[in-house]
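Apart from one protein chain that is not included, each protein chain of the complex appears where it belongs.
Order as written gives the chain letters A and B; numbering starts at 1 within each chain.
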Amino acid sequence: MAETRTLGELLVERGVSRRAFLKYSSYLATLMALPPSAAEAMAEGLAKARRQAVIWLSFQECTGCTESLTRAFSPTLEDLIFNFISLDYHHTLMAVSGEAAENARLQSMAENKGKYIVMVDGSVPMKDGGVYSTIAGRTNLETLRETAKDAFAVISVGTCAAFGGLPHADPNPTGAVAIQDIVKDKPVINIPGCPPIPDAMTGTVAHILSFGKLPELDDLKRPKAFFGETIHDRCYRRPFYQRGLFAKSFDDEGARKGWCLYEVGCKGPITYNACATLKWNGGVSFPIQSGHGCLGCSEPDFWDKGGFYRPLPTPLASVREHVTEAAAAGAVLGGAAAWLARSSQNAYKSETKKSEEA
Amino acid sequence: MDLLEFARGPALQVSLAIFVFGVIWRLLGLLLLPWRKDHSAPRGTAPYAVVAVLQANLRKMWPHKTFVKATVFQFVNGYVMHVGLAIVVLLFAPHILFIKSLFGVTWPALPSNVVYAVGAITLFSLIAGLLHRLTSPVLQLISRTDDYISWLVTLLPVATGLLAIIQVGARYETLLALHILSICLFFIWFPFGKLMHAFTFVLSRGATGVRFKHRGAEL
Partner (left out) sequence: MTARVTASGAPYEVQGEMSEKDRLSHAMRTFLREFGASAAIHMESCVRCGMCANACHFFITMQDPKYTPIYKLRPFEQAYQRHFGPFAPIYRLFGLTPNVTIEELEEWQRFLYDSCNMCGRCTLACPMGIDIAELVKEARHGMYAAGLVPDRLELMDRTTKKWGSPATPPEDFADIVNEAAEKYGVKINVDLPKADILVTVAPAELTEHTKALADIAKILNRMGVSWTYSSDGFEASNIGFINGDVELQEKMTRKIIDRAIEIGARTLLLPECGHAYGAARWESARWYGKQPPIRILHMMEFLAESINSGAISVKPIGSTASFHDPCQVVRRGGLKEQPRDVLRALGFEIKELADHGPLAFCCGGGGGVVSCARADPLRNRAFEIKRRQVEDAGAERFVTGCGQCRITLTMGAKHAKWDKKTESLLELVADNLEGE
């Protein structure tokens, strides 16, 4: 059912003061590294926003992204924002509703044609006609194509939807692909992470609601506000990296002293996410702070980067096996070259001898 | 496969294989050539090939006093470059990790900031070396393309390494990939140009050392 009240009216109804609302808008604006003036614009935009229809599709996923989102720790207003989004369809949350849920989806698509947002978590399997993941008897591929057709934008939530994630990892038996590999004619935003930081999801949606357009994205279509910097650049353990103080193994002296985890496989330097600043569970901690190197979970193919404990400056593939063959080949050619040289030398010597005897 | 994966994966595999292949080819191609035995009576006590090789290699590490004035810049700059390179390659923590992944051996690293400074000094000494080559009439006469290529493939890892740690010019993972690719280039060129002097210098100094010690002459 379409909601006709604006968010501003809704908030007034629930007793939220304008002051509190402005405060929240500045928080959102700061979060997204927008200039101070944006706070007011965001507030105004949000106040005027109409209830946004959102259809949430879940494919090859573990539901961690949904869990993360619903565990979002945030000021109370966030709940309202979330309620303001008309979650017309959510596969997991509405699983028990069966046919009714499917109809709700189709109805929302029709009523909000061109204006609804599709949020997807999980990748889409392509092998064997896509039979490895079906909902209501239809393949994910079909569902995605059908649902995305009249959408305003598609948001791929989590690394599986954004880049293929775990199902896509070697050997990828189901032929899993990212959402952006299928949806080519609609704006796609990727919010990767395994799972993504809750604020990354809500902040992006808030941006769309406030300004009616997509936030600034990097070349992997990730919002720069949350994915513009590496973990490494914001990591509190960076001084130890600079000084060359590393934990060599878990629970050694370096580990206990909180030194850099580079040598135990931290992928911080090549991972773009906001974990080092926003952190998790309302800013309690993040993996490095808890003593484990960054897995690089917001990057494509992070499962196939040689291993979570394989440090960055090491080869990904085995070098040794080819080296023996190379050495043997070199020896053969070296020997051959020396033999050729010797033969031509001997040939000349015997030639000279013959001409001397002649 | 992105650039960094390519660099850390097939690029390193192939370039290291080419390195081993080329070095062994060139070394064996030399060592298996005919060795002329010196049958003349040696002066003093013989045999002493190992001692002679060692002494010659040590002696050649610094010029005779009479040559110092004319060659001191080259010698000193050469050492700054080589020692700097050795420090950066062997005493920087990420590099030690790389070596550990290949050979299983490890040793303590220098503080990374110290290595950065040494890297910068090495870069300057490389540039100084090039400037010397470009401005010396003797070197301009005898230099060949190999000298410039070898210089470039040595400079690039140092330069890209420094760029990667100051993170200027591109994203870190791109700079890291370029750094690793520059090392791959170094390994590929190594056996085919004058970088082989890293192996041949011992043999060349040694051969002359043996000849001279046989004659009781000083090197």
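Some notes on this structure:
Just so we're on the same page, contacts are C-beta pairs under 8 Å (C-beta built on N, C-alpha and C of every residue); 3 or more make two chains touch, one makes a residue touch a chain.
As the structure is a prediction and not an experimental result, all values here were calculated from the model.
Across B:Val14, B:Leu30 or B:Ile149, the residue that sits in touch with the chain not pictured is B:Leu30.
Contact with the chain not shown here comes from a single listed residue; of B:Val105, B:Val168 or B:Ala217, that residue is B:Ala217. Within subunit A, the residues in touch with the undisplayed chain are 333-334, 337-338, 340-341, 344-345, 348-349, 351-352. The chain not displayed touches subunit B at residues 25-26, 28-36, 38-41, 43, 56-57, 60, 63-64, 66-67, 70-71, 74-75, 78, 133, 136-144, 147, 192, 194, 196-197, 200-201, 203-209, 211-212, 215-219.
The rule is simple: only the chains that are shown with their structure count from here on.
If you average the Cα atoms of subunit A and of subunit B, the two centres end up 42 Å apart.
Against subunit B, in their complex, subunit A makes its touches with residues 230, 232-233, 241-244, 246, 262-263, 269-270, 300-301, 305-306, 310-320, 322-323, 325-327, 329-331, 333-335, 337-339, 341-342, 345. For subunit B in complex with subunit A, the touching residues are 2, 4-5, 8-10, 12-14, 16-34, 92-95, 97-98, 100-102, 109-115, 167, 172-173, 176.
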